[in-house]
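With one protein chain withheld, the remaining protein chains of the complex are depicted in position.
Then we have subunit A:
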Amino acid sequence: MLKIENLHASVEDKSILKGINLEVKPGEVHAIMGPNGSGKSTLSSVIAGKEEYEVSEGSIIFDGEDIEELAAEERAHKGIFLSFQYPVEIPGVSVTNFIKTAINETRKAKGLEDMPAKDMLKLIREKSDLLEIDRKFLSRSLNEGFSGGEKKRNEIFQMAMLEPKLAILDETDSGLDIDALRIVANGVNKLKSKDNAVIVITHYQRLLDYIVPDFVHVLHNGKIVKSGTKELAHELEEKGYDWIKQEMA
C-alpha cells in the first residue's frame, strides 16, 4: 500500500529525513518511535504532502502510484489521513459542517454527487456512537476550546467518517489522560480492517498497549535505525533511547 524508498526531505534547507525506507501492507499496524527531533512528525507531514517540505531524493509510492507530485488534498482523496498532533481551531465552523465539507469535497474529486443529508446524518450518528461522542459536541466550532482529549477524539471521529486506507496517527497519545487514551485507541481498533493500515507515531510505549503494532521502527537522526516487533517497544520503554544512540555511535 505504502512504499517509501530512500526518502530525503528538508525544510528551509535543513535536512531532516536522510534516507527512510518503509513498506506498509494492508491490514498492518506500524509504530514509529524515536526521541524528540528525530524526524517523526516530518515523516508524517511529508507523506501527507505539506508544502514547506522539500523532497530532494527518493520516492513515496501509494497504491502503486508515485504521489510526489500530488497536492495534499489529492493525497487525502486517495485515502491518506493524518491525525494531527496539534489540531488547529477553525472558529465558527462546526465539527459537522467541517466533516460534511471534507466528505463532499472528496466525493466531488471522485466524480460523485454530494452525500444525501439523510445518509450523512446516519453516518455521523453511527460513528459518534462508536467513539462515545456526545452529539452536542458536533455542533461546536472545530477544536475551539476543546480539551486535549476532545481534540484527539475529534481527529479519530474524522478518520472514522472519512474511512481512509492509510491513517497516520501523529502523537495521538500526547495530552490524553488514561480514559481518553482508551477511548481513542478503542476507536482506532474498531476501525481497523484487513484492507486498511495504520502508522502510529509515538514517543512512548503507552499507546502501543492499546493499539498493538505488527512492526516497530526506531527513527533516529532522520533514519530508521532499528525495526522489530512489539517487543522492541518494550525494550525502548525500559532502556530509553540512549541505548539506541550508543548502539549507533
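By our rule, a contact is a pair of C-beta atoms (placed from the backbone, for glycine too) under 8 Å apart; a residue touches a chain by one contact, two chains touch by 3 or more; residues count from 1.
Rule of thumb we're sticking to: contacts and distances are computed from a predicted model.
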TODO: Would you mind picking the UniProt name of the chain not drawn here, from "Fe-S cluster assembly protein SufB", "Sensor histidine kinase inhibitor, KipI family", "Malonate decarboxylase beta subunit" or "Peptide/nickel transport system permease protein"?
DONE: "Fe-S cluster assembly protein SufB"
Task: Selected residue (touches chain absent from view) among A:106, A:128 or A:196 - done: A:106
Task: Chain not shown: contacting residue from A:92, A:111 or A:145 - done: A:92
Open item on the list: Please identify which residue in A:2, A:17, A:31 or A:48 touches the non-displayed chain.
Closed with: A:48
Task: Residue of A:23, A:68 or A:195 in touch with the missing chain, whole complex considered - done: A:68
TODO: Name every residue on subunit A in touch with the hidden partner chain.
DONE: 48-52, 55, 68-69, 71-73, 76-77, 81-82, 84, 87-88, 90-93, 97-99, 101-103, 105-106, 109, 141-142, 158, 162
